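I have a structure I would like to understand better, so I am pasting it below and will then ask my questions one at a time.
This view holds just a subset of the chains, kept in their places.
So that you can tell them apart, the chains are marked A, B, C and D in the order they are listed, and the count of residues begins at 1 in each.
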Amino acid sequence: MVLEIISVYFRRNKRLIFYNFNLKLAKSQIIILIGENGVGKSSLFDLSVGILKPEKGVIKINEIPINEIDQKKKDLFTYLPHKDSLKEYLTVEENLFNWLELVDIKIRKEKLLNTLKFFKLNNLKNNLIGNLSQGQRKKVSLTKLLLSKCNLWILDEPFNGLDIDSINKTKKMICNHKENGGSVLLASHINLNIEGSKRIFIKSPKLKISNKIASFDTWENIK
Amino acid sequence: MKKKNKRLITILIFMTFFAFGSVILLFNLRENLIFFYSPTEVFEKQIETTQMIRVGGMVKNESLAKKIKTIEGRQLEEISFVITDFENELVISYIGILPDLFKEGQGVVVEGFLKNVGKFEAKTVLAKHDENYMPPEIKDIKSIKDNKI
Amino acid sequence: MGKYKVKLDFFKLVKREIRIMLKNFSIIYSFSTFFVIASLIFVFSVNDISYVKIFYKSIVWIVLIFSIMLVSENFLNEDFNDGSLKELQFLGFSEESIMVSKSIAMWVMIMIPMLFLVPLVFVFFQITLYELINLVINLFLATPSLTLISILSSLFSVQLKRNKIIQFVIILPFFVPMIIFTTSTGTLFESYNLNENQFLILIGIFFITLPVCLMAGRLIMKEINK
Amino acid sequence: MIFNLANPLRFQRLTEKIEPITLNIAIILLLVGLFFCFFGSPPDYLQGETVRIMYIHVPCAWFSLMIYSIIAICSIFSIVFKHTLADLISRSCAPIGACFTLATLLSGSIWGKPTWGTWWVWDARLTSELVLLVIYLGLIIINNAYEDKSKADRYSSILAIIGIINLPIIKWSVDWWSTLHQPASISKFSSPSIDPSMLLPLFIMTFSFFFFFISILLVRVRGEIIQRKIEVIRFNRMV
């Protein structure tokens, strides 16, 4: 299993998000998370990469619990969260180079230029990120996927703001990755037809308010 | 059309503000931006003796005098002269080196403390010169002319 | 009626700013701390309090200017980043009213902590009551111009994320005359009577900075969304 | 007509012709002027030889003001008519003006030591000249800080227009307030109070500086035009 989420309990802002949640992502598998707004998809991603900590339960990447991983996490997964961590006052190229250095990938300039061509960003390479349109900006962060060498991709609504052409390209990219043995975990509200993908509907846990609500510290009292 | 009028009115209001401000400034600024006072102003202002001020004016002709003074065991030359704005005069005493351009009949600005009425102890002496530039020969001719008149 | 409406709009903006400010309490906090610390630095660094007394005005002013700049940074940047500035513009509020409302709000935000800080100055620098009153009136008259200028300066630098210091470079020369007028006279005649002349100058400066800053601010704001 | 000339391309072609001429004139005038400064003019009755600093100081001071006026006029043009050439000129002028201002300050201080007895005082003229330098620096910083050149041009124009307030203060501070700096000798309504033998080198130097200024300006503007051309081509290259 590339990613395993085992009976995770999680509350956010005192609101119950996950109650005994389980998920398994195998090699060469695509999982699409679908669910209402605010059900906890993005939180799940943050949990999987170890930014948030579950109150109970274990999260494993490559069979190792996330908080015991010793090697650099950057070699394990590529995560594109909603906030794309692009600096508005740097150019497209500079932003990507900064990222490449952080994840320890060495690449020549021509190679990067070629990669930028995939989303037709090559003649925007010297534009400031702040001067791009929403979709163009999204494409810049998607380009990171093309450059990364990780097995596991975690993508938070990767199709937001893209035009139809680019959505198809991204889909193809994801399929390719799967073909090559990669695993993808993504959340999307758009109805996608990616073959061989598994859809998981997340529902928010119903909570029974018992009389003992006051002691909300223990999970037993909630459900 | 209407919007244009609005803009015009705003700009007019701004102009009046600006003009009003400038007038206020011009009438009140003199006091504050001044680099030095004339002896007359010093007498009118009643400045405290602890206050460092600058006084400027002409060095009165034939007022320059030097005398040796002993301070802390060292012999120092105390220079004294009179500066005037042709109404009032102030006696300046100063220990130190005078600028090259310091001459009787020329402008000077001194910085220091007022000791008592009509007496001033200078810490710094600055020469102030006028806007006339000419070769020495012409100066001689001119002064001869002046003398004749 | 039209005029009445303009007025209402304007108050609305001021109210909005102050409401937002009060939520973002950290601004007041950092303002006051900076002020106190900076004054303390002076007091401590010079072991002879009598020197500090001579310069208390300069110190208060410089510290004030710095803190105002710190605050104004906050004021505009955030509104620019989250799109509020754009919203205000397309909702039809004139650039002038945005500028003025922001600086009024800022002025209020600065004056409130000042009320608490001024007694502190009193104790710190051991000045007389007359000097204190003089100082307070001066502050009262000069801060409007200062806030206007600093808001203008942060408008200049709103799009330069990392290079915030640029705003000081741009605008400090315009502070210079203010400082000369507010501080130097005080040291020239340290008289015990209030200095109406100086007050008039400050008012005059205000009447000049107001239109200049508003016009310049308007021009910059028009450009900012491009 | 003016706008016809103000087409950047036509302007560029014109400058290519003018620039060598102005540069040559400047060099010749400079040589002649330097001769007059050092050998062909008498010492002052009061200051003696130090008066020769005047031949640097005064033209530099005039140009620091004149160049700022040019920037200010161009800025008004660029704000009102949004004309590119005006932007290019004011952008190219700023560093030159800053240099002249710096030269004024330096030569003034050097002159001040023997005459006044001090390098520097905070009188109205000197202070306002210093403020002018800072404004120049601000303009330069703005011009270089923004990636988007047109935005930078807009902003620096705005700053330049605000800075106009400083010009009359520099110019007339010596008349309005009592300063250590002397009042005007030449640029006043009555006849100049400088002897003709000293005026001659002053004017030669002034003209020499003027032509230098023009030729540097032309070179810089041409550079700017070419740079913008490259930018336009770069930005409009299609996929």
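Keep in mind that, in the parts below, a residue touches a chain if its C-beta (ideal position, glycine included) is under 8 Å from a C-beta of that chain, and two chains touch if they have at least 3 such contacts.
Treat the numbers as computed from the prediction; the structure is a model and nothing was measured.
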Tally up each chain type across the whole complex and write it as a label-plus-number formula. A x2, B x1, C x2, D x1
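Methods note: only the chains that are shown with their structure count from here on.
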Two candidates, B-D and B-C; the one with more touching C-beta pairs is B-D
Among the chains here, which has the CA centroid at the largest distance from subunit A's centroid? B
Using the mean of all protein Cα atoms as the middle point, what chain has its own Cα mean nearest that point? C
Distance between the centres, which are taken as Cα means, of subunit D and subunit B, whole angstrom: 30
Taking the mean of the CA coordinates per chain, how far is subunit A from subunit D in Å? 58
What whole-Å value do you get for the distance between subunit B and subunit C if each is reduced to the mean of its CA atoms? 35
Which residue numbers or ranges of subunit A touch two or more of the other chains? 89
Specify, in ascending order, the residues of subunit D that touch 2 or more different other chains. 148
In the complex, go through subunit D and note every residue touching subunit B. 42-47, 51, 54, 114-118, 121-124, 173, 176-180, 182-185, 193-195, 197-198
Footprint of subunit B on subunit C - complex, ascending: 96, 180-181, 184-185, 187-190, 197-198, 200-201, 203-208, 210-212, 214-215
Along subunit D, where are the residues that touch subunit C in the complex? 79, 127, 131, 134-135, 137-138, 141-142, 145-146, 148, 150-151, 154-155, 158-159, 161-163, 165-166
